[in-house]
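The other protein chains are all here in position, but one chain of the complex has been omitted.
== chain A ==
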Amino acid sequence: MTAMISLRNIWVEYGDKIVLERVNLDIAERSFVSIVGPSGAGKSTLLRLLLGQEAPSRGQILLDGVPLKPECGPDRGVVFQRYSVFPHLDARHNVLFGLECAAAPLTGRLFGAARRAALEEADAMLAAVGLGDNGHVFPAQMSGGMQQRLAIAQALVKRPRILLLDEPFGALDPGIRGDMHRLITRLWREQALTIAMVTHDIEEAFALATRVLTLDKRRHDPHAPHRFGATAVYDLVLDRRVKAEIEAIRSITIDENDNN
C-alpha cells in the first residue's frame, strides 16, 4: 500500500526544548496506528502535527503527496479524550454540524430538502455508532462512553482521510472501554478508515492497531535532558498471526456479530 501521510525528518522545538527529532514516518491507507510512549515523549505533539494544529519546526508533512497546511481541516477528523462534542446541540445536531458547515458557508444551517437529506445521513451515522435512539439527547445527559460514540460519529460523517484519536477511551470505565474497542474496530473495517491513536494503554494499543509506534528518546543527556527529542524507537507491524497470539494471551474474544 502507498503512504497516505508521510512525515519527512520532522523536528519540533519549543524554544531550546526539543520535543521531537528526526521523525520519519509513512502511514499507509487503511492502517490503524497506535502511538505509545512515556509521558512527555511527544505523542500528543505528533498527533497535533498530523491534525495541523501545530507546524513542525523543521521537516515536511505530506498528505497524499501534498504538503499539509498548518491548520485543521475537514480531511482529518479528531476525537479527543474530552470536550469533543458541542454541549449546546443534541446528538443529531452535533452530527449534522459538519454537514451544515460545508453546505451553508454563510448561515451555517441547512433548510428544507437539503436539511432532511443531511439529517438522514446524520441519523444513519448515529445508528452506526449505536446512538440510533439518542438523537435528541444532549451531551450533558450522556455517559462518557456515549459522548465518545457521538464524537466518533461527528468526525466520521465528514468521511475524513484519517481519523486521529487522542486517548479517546482513557477516561472510560474498563467495561465501556471494551465496548468502544469493538465499536472502533468494526467502524475501521466497515468504513475502510485510516486511524492514528495516541494511548497510554499498551494493551489497548496492541489489541486494536495494525502497527504500534513507540516514541521515546534515543539519546539522553543528564545535564540537559531537554536538548534531545523523542523519535520512533520501535515500529512494530502486527500481522494477523501476532494479533491472534496477543488475543490468546489476553483471552478476550472480540465478538464480531454482536458488537453494538
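By our rule, a contact is a pair of C-beta atoms (placed from the backbone, for glycine too) under 8 Å apart; a residue touches a chain by one contact, two chains touch by 3 or more; residues count from 1.
Throughout what follows, contacts and distances are computed from a predicted model.
J.: As a check of understanding, state which of "PepSY domain-containing protein", "MaoC family dehydratase", "ABC transporter permease" or "Nitric oxide reductase" is the UniProt name of the chain not shown.
T.: Not shown, but named in UniProt as "ABC transporter permease".
J.: Which residue among A:Ala3, A:Ala28, A:Ala55 or A:Cys72 touches the omitted chain?
T.: A:Cys72
J.: Touching the absent chain in the whole complex: find that residue among A:Phe32, A:Phe97, A:Phe169 or A:Phe206.
T.: Selected residue, touching the omitted chain: A:Phe97.
J.: Taking the full complex into account, what residues of chain A touch the chain not shown?
T.: Against the missing chain, chain A presents residues 51, 53, 71-74, 76-78, 80, 82-89, 97-98, 100-102, 105-109, 138, 140-141, 151, 154-155, 158, 160.
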